[in-house]
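Inspection log for the structure reproduced underneath, given as structure tokens.
In this view, the complex is presented without one of its protein chains, the others remaining in place.
Right after this comes subunit A.
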Amino acid sequence: MAPTTPKKTKEEPASKGSLNFSLISDVIDQTTFEQILEMDDEDDRDFSHGIVFGFFDQAETTFENMETALESKNLGELSSLGHFLKGSSATLGLSKVKDACEKIQHYGAGKDESGTSDEPDEEVSLKNIKTTLEDVKRDYKEVEGYLRKFFGDSPAPSE
């Protein structure tokens, strides 16, 4: 199942899988994610599993919504969706996804990627979002893979 997974750096009780946070530190924030794991009862991962898979649903729905908004050039909606997914990805410590969502939030608000200066051209903003959306989907697939492995689930069905 995970033949290449190196030795765990941290002891996780009753874990079905494990994650080498040092290798994926830019993908998942260890502290935040472990906090979620700590909320589990001692003998199962029901809570964290529920949360993470809830996030998967949420993310996929959000990406669909983003595509729709992109087609209708609704920047406000895009910013709001970016903010929304940023919140939950931050809560789980999915840093890469969170960063990308924040960019979409800023672009949607007519700003540059860091939200510091204005971007008056809507077309530029839409183009930036289109690019970032592709990035964030890829980043999401990556972390989804890690997490599904960690929870001992089968890889996501290919679309």
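In the analysis below, a contact is a pair of C-beta atoms (placed from the backbone, for glycine too) under 8 Å apart; a residue touches a chain by one contact, two chains touch by 3 or more; residues count from 1.
The criterion applied here is as follows: contacts and distances are computed from a predicted model.
UniProt lists the omitted chain of the complex under the protein name "histidine kinase" (options: "GST C-terminal domain-containing protein", "RING-type domain-containing protein", "Ribonuclease P protein subunit p29" or "histidine kinase"). Residue positions on subunit A in contact with the hidden chain: 29, 31-32, 35-36, 38-39, 47, 50-51, 54-55, 58, 80, 83-84, 86-88, 90-93, 102, 115, in rising order.
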